[in-house]
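Dropping a structure here in structure tokens format, bear with me for questions.
Missing here is one protein chain; the remaining ones are kept as they sit in the complex.
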Amino acid sequence: MFTVTVHTTGAGELVVRLPQQRVTAEAGTEDKGPSPIAPELKELAWGAGSFIVLFVLMRVVLFPRVKNGMQARYGKIRDDHESADAMRAAARGEVAAYEQELAGVRAEAAQRIQAVRDIIEAERAIAIGVANERISASRADANAVNEAAKAAAAPHIKEAVADVSGRAAELATGRKPDAAMVNSVVTSLIGAGQ
Amino acid sequence: MEAMSYIIAAVPGVPSNDAALKTANAAIGAGFAYGLAAIGPGIGIGYVVGKAIEAMARQPEAAGMVRTTMFLGIAFTEALALIGFVVFILLGL
Partner (left out) sequence: MLGLTFPPINELIRWRDIFTSFNKVGLIAVLAALIGIAIFLIAGRKDPLKAPTGVRNLAETGVEFIEDQIVMQTMGKDGLPWTPFLLSLFIFIYLCNLPGIIPIFQMPATARMAIPLFLALVVWVVYNAVGLKHNGFKYITAMAWPTSVPIGMRPLVGVIELLSNIVLRPFSLAVRLFANMLAGHMLLITFAFLSNAMFTAHTKQFFLRPMGVLPLFMLVFLTAFEVLVGFLQAYIFTILTAVFINSARHIEH
């Protein structure tokens, strides 16, 4: 059926055996094959039978079973989702409660720390006051000693300065100056210097 | 068309009786039948698909609906070409 009927007759020339000859040759044989368009009863019967069996089984048994299975699974998935949501909500509630508790504990701790800090603050203030008093007392004592020493040293300084300046004036002028005047000048100068 | 069948009949080796001429005419007629039947649906399907793509590009969220309608339109348009194909077979018998 699928052979090409080409012959060469030398010198590259081709002789083609034509389809018509083959068709006329085959026209004598009895089996030409069915009409390409008209439906055949046997095929119709087999096809119809198969389809009806498939449809009836699908309608009665096969489809409901698969569909029920699918719906059961979807239902289960939905339930699982819902229970997961519920669980998540419960967990969120627990976390919130825990955080509230934690905040309470934290506030209490802060309160206690504040109280302790206040006490320490007060004690420190007292201690500082005591220390300050002690420091000021000792400073006053030292000042008093200092003042006393200064007061004790002042006549000696005045006398020495008067002596030195009297001597210096005597050497410069050749005459001994009046002691009372030198004393009064030195006293006024020291008083101005102080 | 008839001229072509005469040309075919003039080819050496072809039996040039009336039956052969009729067969040749039928074959040519069948070829033309299908060729002509394919023009309209070809243009029509082109329009349908082109417009459907335009619609899908404008509204991608409506693509599913557009695709379904497009297939329906193609199916109805294509029926004409297929009737031409059946005629082609009938003529070739």
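Things to note:
Which chain is which? They are A and B, in the order written, and residues in each are numbered from 1.
Simple rule for what comes next: contacts are C-beta pairs under 8 Å (C-beta built on N, C-alpha and C of every residue); 3 or more make two chains touch, one makes a residue touch a chain.
A quick note: this is a predicted structure, and the numbers were derived from the prediction, not measured.
For the chain left out of this panel, the touching residue among A:48, A:110 or A:125 is A:48.
Residues of chain B in touch with the missing chain: 64-65, 68, 71-72, 74-76, 78-79, 82-83, 85-86, 89, 92-93. Contact residues of chain A toward the unshown chain are 1-8, 12, 14, 16-19, 22-23, 31-51, 53-55, 57-59, 61-63, 65-70, 72-73, 76.
Convention: only the chains that are shown with their structure count from here on.
As a whole-number value, the distance joining the C-alpha centres of chain A and chain B reads 69 Å.
For chain A in complex with chain B, the residues that touch the partner chain are 16, 18, 20, 35-37. Residues of chain B that touch chain A in their complex: 13-15, 20, 23, 86, 89-90, 93.
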